[in-house]
Structures are given as C-alpha cells and as structure tokens.
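First the structure, in the form of structure tokens, and then the observations on it.
Every protein chain except one is present and positioned as in the full complex.
After this line comes subunit A, so read on.
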C-alpha cells in the first residue's frame, strides 16, 4: 500500500517536473512553429512509458472539417472550468494567438476563414503517420482507443463496422473501450469483439440478468512497457441503455460503478501494477468526479464529450487527458515511472492537419479499399451550401437547423426534434453536399424519422428531461450529449434551475403563440430509442429536402434564449 505521505511526495515530484515539461507554454510553442509535420510531431521523448490516445473517431476515415463549440456551458462546480470554456476565453486560458493554427484547431471563431487557410483535419492515414512516428521514438508505446470508433459514416453503416475494424486493426491498438459500437446490436458487437487482436475492456460492462461482469469484456489488461508493469482499466460509456436503445443490447448493463473501479484499481495495484491508466468513455465531467472518488489512477484518457484540451487537467494525483473527436487529434503522453510510482508526465495534443501531415500510403490504400465498393454512392452531390454547416454546441448547430427544416417540410410537422449528439463533421460555405456528408451527420442503426402527436405538456417534459441530462449539477447524472435541437419551437432555458423549472416561454414559431400544455402538436424527429419506431430513414428525409432546396441557406437561429444565471 502507498501511504498518505508517499502520495504527498508523488504530488510534489510530479508538480516539480510539470514546471519544466512545457505545461502552460503549449500555445506559445505552437505559435512559434510554422506548420510542418516535423514540428507538429516534435516531442522530446521523456520517461520510460508512452501512451497514444485516440477516441471518438466516429468512423471518419478521410480528412474533414470540424468546428469546435461556441457554447459549452458547465454547471455547478464545472461552471467556467475546462472544458466549459470556448472561443476567446479558451485562447486566453492557454495563451493561444487569434488566427493561429491552435486557434483554428481548438476554437470556433473565424472558422470559415481559418479552415480555408489551414485546411482539413483528421484522416486515419494521417493518424497512422503520427502513430508510426511516435512508435519510431518509442517502439513499445501503448495505443489506446477510447471507443465510438465503429459508428458514424455511410461505409461503417453498410459494413456494420467492418471498415473501421479493418482500418483500426492495421493501426494495431493495444486496447479499446466502447459506446456507439453497441448500437450495431449485441450479436454483431459480440462477433466483432471476439475477432479483435487486442483487448476489449470495460470494468462497467455487466451481464444485465445476473449483474455480474460480462465475460466477453475484461475489466483490465496488463502490459510490460519500458520495464514498467502497466495496467489499463477500461470504462465504457455508463449510460448506453438510457442514451441509446436498450433493446439493441438487452444482455448488457453498464453504469459508472465507481466502487467496482476502485476494486479493480486495488486489484491491479496488489498484482504489482506500477502505472494505472483508465481508458474511459465517461465524458470529461464524469471523469473529473470519478478521479476525485477513486484513488490510485495515474492517468485517465477521457472520451465521449469530444473535448480537446492542450494540457492535462489534474484532480488529486490523477491526470485527465482529453483528445477531441472525429480523428482531429492524437494525444501523446510520456510518463516517468520509477519505483512503482508515476513521477512525471509530458503531454502533447497533436492536431492532425491533413495538408501538413503526410498520409501513410499503406493506410491510404486500405481506406480506399474499404470505400471502393461505395465510391459512387458516397460521391454523389445532392446539393450545395451557402452556410457553414456544423453541429457542436449546447443548443443548436446549423446542420441540425437544416435537419429540422427537412423534418418539418418533408414530414409536414409543426415542430421537429433532432438529437443532441456531438459527432458530425462540418462543411464550408460553397461546398457541395454529398451523400457521404449527409450520412456523416446522421448515420445510425435507429435513424427512422417518426411523426407523432404530442401535447404541449409532453414536449416540455421532454425538454426538461434532456436539459437535466446536460445541466444536472452532479456530473454522475449527466449523459454527455448536447440539448435536443428543436425546429419550429422557441423557448427560454435557465441552466441553473432544477429539473422542471428550466424551460419556460415555449412558443410555436409559425404562429408566435405560446405552446398550450393541453393542445396537441405534430412533431417529427429521429433517433427514437423506442423499438418499432416507424418512418423513412433520416438520411432519405434530408436528401429529399436538400435536393428540393438545391443550395442551402439558413436564417440565424435565435429560438433558444439561454440564461446562465
């Protein structure tokens, strides 16, 4: 056992080392660099263990644009804390210059202009180049995939995740955890997981009937790296059966289960682990809370909420790393582990600028092979956009404005609802909208667009329920999505209020009248978690709408009035 006194010593040693390892200087260092591959990858190898973290790729094999959120509110203790800081405040916190590559990668302002300057981001062939370069420095670096990998594109849907499995297997991860993968259905997930040449981890993946750890998913895996015994503990998304359709994977139960996490940490420490890494799909605020309740985790590689932070966030003795989404970033974490303790950490969030980092030719060929059978379908131009189309943000994004317009128009509805998911790349004004682009923002195995009648009272219940999943001050009661996006309806939200009191002034936009709790409205939406939902697939609804309008233009969305207290 490590005594309290030892913990204090570790803390001092770690902070002493932090000062000399470039923390706080990230942006200045980045700004000094003209963009070149060597400089993006520049890293003074440190300590004896390297971790490479990718997460929430959402099946984005090719370079894309991705606009970071403008609004990302934290509530309770998270208010104003990372990652709930955006735009100029974010740049100020890390000393990032306006207009710099780091500003483009990490904040939303001037997105179109900067995107035209710095180009697309991501692409798994570029990620492969970065991973290979780190392995050239440190051949036994651990590559860890935080999940949401086998979901989110046309090819992933049509191959039921096989394209991503083929590409990731070539990248040779050491372990993975899960979320959207389960929406392939448990039979397919089991089949893919059984064939994985690496560890499938989740200490919180349980058998629903017996409430015992699921056999297929191990809680942790040991690795010997740099002479260090490393334990990687998996933490799958805790709220899968709530946020996604339970009927698709009825054999499985999840939850945070932090008491079991503590038991696993104690178990691996007792078995000689000198470094304990948690590969997590909790979401950032849940990871922060868990780090304060579970002792003995050195590093949490955080996923799910798609935050990208250029420096780790420290909670007690635990360092939390947030590595973004959609293939836009790779995190490298070098650790000095001696005498059974982590003595220091050096970290770099590497933005994958696609025009700067050379693609790995073997990976490019493998990706093209996955896409070839679908090439004609993917490339078909459905329309054009005069707007920047993006999704991220707590309340609305232009992609969802377009989707809600499509639902109202194609499904003849008063009100439209689009789920507050955080995945989906962006498009620039003037871009064509291809079928692939549409699928990138709506591909899922439960995408049918329902049309139903709801009372004003029930619509409010839905808004209050989803708002509490996002703005409950206790992170353990948050599910990590954004607010459901609404078309045809305006409302006021006070994020500081408790559930049932946040939503007021609901207005039907087409008449300007207040929503009547007793009156029935026609609501169209998609991504219902109910089994047997009927309607056309959402991608067909969007495609039909975009074909009709030809070139997409949108009115600025001012329908949600946000009160932050």
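We take it that contacts are C-beta pairs under 8 Å (C-beta built on N, C-alpha and C of every residue); 3 or more make two chains touch, one makes a residue touch a chain; residues count from 1.
The working rule: contacts and distances are computed from a predicted model.
When the listed names "Pyruvate dehydrogenase E1 component subunit beta", "ATP-binding cassette domain-containing protein", "NADH-quinone oxidoreductase subunit NuoF" or "Thiosulfate oxidation carrier protein SoxY" are checked against UniProt, the chain not shown comes out as "Thiosulfate oxidation carrier protein SoxY". The omitted chain makes contact with just one of the residues A:466, A:493 or A:546: A:466. Per the touch definition above, the residue from A:125, A:311 or A:482 contacting the chain not shown is A:482. The missing chain, though absent from the display, is touched by one residue of A:156, A:294, A:367 or A:523; that residue is A:523.
Within the set A:499, A:544 or A:557, the residue that contacts the chain not displayed is A:499. Although one chain is not drawn, the whole complex shows that of A:452, A:507 or A:557 it is A:452 that touches it. Of the residues in subunit A, those that touch the hidden partner chain are 179, 208, 211, 237, 239-244, 246, 253-256, 259, 283, 304-306, 417, 419-423, 450, 452, 454, 458, 461-462, 465-466, 468-469, 472, 474, 476-477, 479-482, 484, 499, 523, 525, 527-530, 532-533.
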